[in-house]
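Sharing a structure, written as structure tokens. Questions coming.
With one protein chain removed, the remaining protein chains of the complex are shown where they sit.
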Amino acid sequence: MSVRERVGPASDLLPEDGVNALYAVLATLLAFALVAPLAWLAVDAAGLGSEALDFFVASETLAVLVRSVALVAVVTAGGVAIGVPLAVLTVQASIPFRRFWTVLIALPLAVPSYLGAFAAISAFGPSGPLSTALGVPLPAVEGFAGAAIVLTLYTYPYIFLTTRASLLSLDASLVEAARTLNCGRLAAFRRVTLPQILPGIAAGALLVALYALADFGTPNFMNLEVYTQFIYSRHRAGLGGYAALLSLQLLAVTGVILAAESAIGADDSGAYASRGNRGAAELDLGAWRYPAMALPALVATAALVLPIGIFAFWLLRGGPGYEFAQLTFSWTYGWNSVKVSLVAAVASILVALPIALRSATADSKLSSLAARVPYVGYATPGIVLAIALISFTLNAAPSLYELGRDTVALVVFAYVVRFMPQAIGSIQTSTMQVDGRLIEAARTLGRSRFEAFRAVTFPLIVPGIVTGAALVFLTSMKELPATLLLRPFGFDTLVTFIWRAEEAGLYGQAAVPAFVLVVVSGLSMAVLLAQEDD
Amino acid sequence: MIEQTVPSAADDRVRTDDEHDGEPVLNLDGVTREFGVETAVDELSLSVYEGELLTLLGPSGCGKTTTLRLLAGLDRPDGGTIRVDDDIVAGPDRFVAPDDRDVGLVFQSFALFPHLTVGENVAFGIDDWPADEREARVEELLDLVNLADYREGSPDDLSGGQRQRVALARSLAPEPDVLLLDEPFSNLDVSLRVEMREEVRRIIKETGVTAVSVTHDQEEALSISDRVAVIHDGSVEQVGRPEVVFEQPESRFVAEFLGQAGFVSGTLDDGSVETDLGTLPADVIEGLGREYAGARVDVMVRPDDLVATPADEESFEAAADADPGNGEIVHRQYTGPSFVYQVTLDGGDHVYCEHNHADDLALDQRVRVDLRVDHPLAWFPAE
Amino acid sequence: MIEQTVPSAADDRVRTDDEHDGEPVLNLDGVTREFGVETAVDELSLSVYEGELLTLLGPSGCGKTTTLRLLAGLDRPDGGTIRVDDDIVAGPDRFVAPDDRDVGLVFQSFALFPHLTVGENVAFGIDDWPADEREARVEELLDLVNLADYREGSPDDLSGGQRQRVALARSLAPEPDVLLLDEPFSNLDVSLRVEMREEVRRIIKETGVTAVSVTHDQEEALSISDRVAVIHDGSVEQVGRPEVVFEQPESRFVAEFLGQAGFVSGTLDDGSVETDLGTLPADVIEGLGREYAGARVDVMVRPDDLVATPADEESFEAAADADPGNGEIVHRQYTGPSFVYQVTLDGGDHVYCEHNHADDLALDQRVRVDLRVDHPLAWFPAE
Partner (left out) sequence: GLAPGSGTATESGDGGTNAEIPSLTEFRGSGTLASGRPAPDGTSIQDLPDLSGDLNLYIGGGEGGIYYQFVEMLQDIYPEFTVFSSDAGSSSLAQTIVDEVEAGAAQADVFWSIDASSLGYVANNDAYEPLPDEAIESVPSEFRGDDNAWVGVAGRARSVPYNTDELSESDIPDNVADFHDTDALQDGMGWAPTYGAFKSFVTAMRLQRGPDIAQQWLESMQESGIVRRGNEYVVSQQVADGTLSAGFANHYYAMRVLNQRPDAPIDLAFTSGDAGALVNVAGALAVQGTEKADLVANFVRHLLSAEAQEFFATVSFAYPMIPGVQPVGGLPTVDELNPPDIDLAELANLQPTLDLMREAGVL
């Protein structure tokens, strides 16, 4: 008697119990296979024995816990505060150059947040170039506030993109109904639109929260000791067991966040069918549409123009580096980035589709678990994942490892493990918005379960798939720690090059690849988003 | 309403369900479907025979749509079995998927594919036909539903009635063995509705399709169906040919649901019943034999069975032959061709009289209502 | 169909639109709405007066829903102006948002909020009322639509008719000044429909609400409306009181749309028209004066204006007084209370005759059709 039985995608998508169970088991196995390497952590941690417990409740461990959770909370709230209004503005309002803004606003996702952090640190501060240029001393950006600001700026696009997808499939007649019931624009938004897009917002917020939890670079630059720093320093100190233990603790926090999200997102509120009466819910801003452009412009300036500007400034003016050293930039780095990211995006969609469909169409605990388990991979810091992956494959199947080092297979696998959950969320949300009667109609018109999926469900969830692919692509483009450790010899990408330049103090030389990264990502975004238009 | 506890007229009738000698194409046997505490379909049994058009008629929420969904295989019964051509398609341990049933369904909510054009929607069920035949079929059907010009448009841009027509065309295209239609004409204007239902009937007859349609419109049910099944609270209350169901309702519910029905009550006494409409001899009342002597009965009178004439003005009342009338008009409804007057008889019973629109009687006017029938009247034990 | 090029009956009539002396509450003046090449609403002008219930009646796709959307402010006209209480709410350079219009709308597709319960849906428009009044109001309205038990349920779990009733209750709750109803009863069974429309009418009258309703059901339009506006291809073809529109249609379109209309043709000659139904004196034909002498006219006859009697059997044909009849039954439709026979007259004209169900004539039977009217007949210039 759940809503889904009626309007959610027909649960009879898989009518025979046998097939049903088989499918559930397969999806679950797949989900677990993806995170299996992480089980290695438990083996590592087990070596600690009883010390583990003391360590668990030590005051410094608790302090890190509190700090990490606070950072997650603030960044998530900030992401919602920026992402949702921007989505509404670009989907429903008539601001000029909508498409341009849409691409631009999504782009910060392609900028590695540590670059942003680095630029922010360098640009601000009483003696930074911005202060010099403006002639007023600006405060330094660092610590908790600094990390929160930077992380928010580079993660809000998650919420922007998922909210946008929800808004696109919103049934416009519902807002109209609210308006005729004397709701003003705001009230209609609050009372009708918001509850409908809540699952979308929650899906994005989940990604933001887990990103904030798992990010290493930003807190590192901002000198904020959160889980990742803590794990890293233990790890460096050769305390692998403690590092593993902390990683497990981090995964426990992940579990709590997942549970919180499922309380919002997987509640039946996600199952709203939309009649697909698209595009009519216009938010008419009148003359306000020009000033309204200030919001996306401001965000884009802070998140894109600032870092690229800082790097360009160093390129032209000479940074705090060794100006004689030269790293040779090659366009193949760009091509390599695009190549692995595309493969990862396609692979992620292939893996995410069955899991997401399964959990969107069935009410079984198993399938919703299968959809959530992979988030563990996403929440795992890249470095931890890479190390776990290396020890796992080395111990379980060294030849597999060697194959991985000869090809990009390990890198792609790591991308899939880390980023595929992004696709699960968006595919799941859009699948739940497909009116189950459409699938039923296809079935009564003689289409098998699979054909009905191909002819009806699939075309209707394309926006979700595209969003998912875009998320995976963009985040793969910028992934650093796992790429560094898992790529074959001699395989460089834009980010590894940026990293090298930056590590070497050749900040100016990071400007070109950073710019290329943003442009290439922007172009691919434009291509992806173009497919959403019928 | 406890009906039939006293044996009534109905028992003497031929069971219309037995009129068919062929094997049923569709058979529902004790089918039940529950939603939580709500029993949408309650031990419903029904047979549909080859080539016939059976209409499910019943009040909103009585389980019509649910029954169709069970037949189509979109929902599983909680109990009972469904057979198609004698094969069990849904039962305790068998369930045949919708696409393996060759059953077409027109959805009450249309369920058009928003990502396809109107033409592609219609072609959806016949995509395995050769391209030219398919094209021709789509064109034919769009012509049929007067939407040839909208072929390339999106269903989102259509009006309510246009969507309904596309849904109809889409389900007709593959000529399924069994066609289920859920309120297929509810958004169509009267002329289009007549046109469409004639067409559906023609297609059904020509292709030998068996059809089950749902409607809330009793005129539609009576005029196009081979048989009508009146559903009440999830089970079949009466099933039979339209005339039988209309003229010989087996329960007060059926009587009232199929059209405005008035009742006059009285006690069978000495071969006749004394009512507000005067003395009715028992033999104008269907199957009311002597054996019921002394029973209090309600005799059903339809609007067309009665004629109301203005009573003489009160000023004439004194006159010896002045007719004081036997009731008063309490409501009048204009329907175009006719007026339907609701009259409260002096004894308290309510009846309806249908008159040509030319006979314009005023509200509150006193009238004399006379019975003018040439067919036996139905009766029910008094409540 | 070129009508009215020859002056016709219609010109002599009182323009029913002038019957109102008050200021209109709603006024549409030359309103146009185009979707690409399609003109959904085409220079439509219409006034709606305080407290009245006006019904838009017209074929599927004629622009009824679009007109309501324009009135509600959900869509902007491409031309013309819309006034509410003499204030322009939509015009070349003014547009008032829907929430500032105090206009309620029942959507053809219901548009219930899936994230709210049935009760919350109904309460949506009155959330600024004090809690206890709101509760009471919701209860009252759910009782009204027979859904009190479903208050805590989700609209997704309702049947089609139940959803429609929730939509109706939701729009009635805030008692808007102007209520727009788009096919509000299309999914309801007849008794519920009658009940609901009586109720809507009562509310409208009691609260002095002005209402515009859309229906495809001409009987509904005629029976509940104060005035009916017949829409054709995006503009008003005729507007007036139900009887006037039904009995004195100004165009053949209106005549045919409002009910089965047959036409017999002939030439006015010597004060009478010779038709397949015999000689009709000009004075039974509305406003057909001598000035039209020599004009070829089509006289409209409604099913209830005609009586068909079986012609004598062919075997009797030889007999001198045997009646060979004047037509043949080509179609018969059972509607419950009556049969409607379609007769092709010997001259080739088609007419419909409505008979009590007791008069059961067979298909293909020869009949004599006689005119039996006491009101003037409408006519149109022959096509």
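As written, the chains take the letters A, B and C, and residue 1 is the first residue of each chain.
One rule holds for everything that comes next: contacts are C-beta pairs under 8 Å (C-beta built on N, C-alpha and C of every residue); 3 or more make two chains touch, one makes a residue touch a chain.
Predicted model only: the values in this text are computed from it and were never measured.
Shown chains touched by the hidden chain across the complete assembly: A. Only one of A:130, A:214, A:390 or A:472 touches the chain withheld from this view, namely A:390.
Touching the chain that is not shown, out of A:338, A:412 or A:501: A:501 (per the contact rule at the top). Among A:462, A:485 or A:526, the one in contact with the hidden chain is A:485. Among A:405, A:443 or A:478, only A:405 touches the chain that is left out of the view. Although one chain is not drawn, its touching partners on chain A can still be listed: residues 60, 121, 125, 127, 140, 142, 223, 225, 233-240, 318, 320-328, 383, 386-387, 390-391, 394-395, 398-399, 401-402, 405, 481, 484-485, 487-491, 496, 499-506.
Operating definition for what follows: only the chains that are shown with their structure count from here on.
Averaged Cα coordinates give chain A a centre that lies 56 Å from the centre of chain B. Chain B and chain C have centres, each the mean of its CA atoms, that are 23 Å apart. In chain C, the positions touching at least two other chains are 109, 157. Contact with two or more other chains is made by residues 1, 275 of chain A.
Every residue of chain C that touches chain B in the complex is listed here, in rising order: 35, 57-61, 64-66, 108-109, 157-162, 164-165, 182-183, 186-193, 216-219, 222-223, 242-243, 246-247, 256-259, 302-304, 333-338, 354, 356-358, 373-375.
On the side of chain C, the complex with chain A involves touching residues 72-74, 97-99, 102-105, 107, 109, 111-115, 124-125, 154, 156-157, 170-171, 174, 176, 180. By the touch rule above, chain A contacts chain B in their complex via residues 1, 10, 12, 15-16, 275-278, 435, 437-438, 440-449, 451-452, 455-456, 459-460, 534.
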